[in-house]
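The complex is shown incomplete by one protein chain, all other protein chains being positioned as in the whole.
Take a look at chain A:
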Amino acid sequence: MSAEVFSVFYQFADVFAFLILSAAGLAIVFGMMGVINMAHGEFIMCGAYVTVGLVNLGVPLAIAQILAALTAGLIGVAVEFLIVRRFYKRPLDSLLATWGLSLIVTQSMLLIVGSAVRGIGTPEGSFAIGGYTFSTYRLVLFGCAVAVLGGLYIVFMKTRFGVIARATMQNAAMAKALGARTGRIYSISFGIGTGLAGLCGALYAPTMTLIPTMGATFVVESFVTVVIGGANVLLGTAPAAVFLAMIRMALNASYGQIIGQIGMLVAVILIIRVLPEGLSSVLVRRGR
């Protein structure tokens, strides 16, 4: 019996980790700046490629993954400085600009790197409970997702940067008047967001085929999680991921991946009819 219970938890954890890791970066950027980074998938792809490249050079996997996340974060800061910065007052145009960037990056990668790169294979290791065998790496991913949430909680709730960032989020003009350098806060937040995207790519790189268009695999999940979650990462994205993971898990188990994805989308479309500002609007209102 406990094996069945664990099996359900394992499937839930798998989907939950995927949703959190793919959406966290997007949600931070949206929450702070009200901007959706359409090149989110390309930062994920960047993290995956850097990881695989470094591992093929002989760097240990875990270190390669951290370096990949840092690389994506630094590129993100540069992109913020060069492009996104101009569009904080025109959020729709920021969508178009980052989409243009996404097209350029994906297609250039196809031109330069070609369609497929040799993967590195999922780290070995499995354990058995009852009659079932489970992959350890999937649980590591779940641990990472929880760690990301915990880390974000500490950064945004317990540090000086977090206080200023939340102040900027609530009222940028007032925060600026009080001496916060909102421009710098924005670029750091954007860097954290793209760094988390890079981390997502780095963590999933061993489990999938590397192709320049791989970002598209993640964007639907990250979009719908952010749409349902709303502007608050901790009070929105996390509960949204729990909720969507339950729907997805139930449908995946009985009907397969694609029906799971369709079911998730349908659930999202039904929910926005009732909660257009996402779960966080309800939870934040309750909290006050």
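Things to note:
Just so we're on the same page, contacts are C-beta pairs under 8 Å (C-beta built on N, C-alpha and C of every residue); 3 or more make two chains touch, one makes a residue touch a chain; residues count from 1.
The criterion applied here is as follows: contacts and distances are computed from a predicted model.
Going by its UniProt record, the hidden chain of the complex is named "ABC transporter permease" among "Molybdopterin oxidoreductase", "ATP synthase subunit a", "Na(+)/H(+) antiporter subunit C" or "ABC transporter permease". Check A:Val224, A:Met249 or A:Leu279 against the missing chain and you find that the one touching it is A:Val224.
Only one of A:Thr106, A:Ser187, A:Thr237 or A:Ser280 touches the chain withheld from this view, namely A:Thr106.
Here one chain is not drawn; of A:Ile83, A:Val155 or A:Leu283, the residue touching it is A:Ile83.
In the full complex, chain A makes contact with the omitted chain through residues 30, 34-36, 83, 86-87, 90-93, 95-97, 99-108, 110-111, 213, 216, 219-220, 223-224, 226-227, 258, 261-262, 265, 268-270, 272-276.
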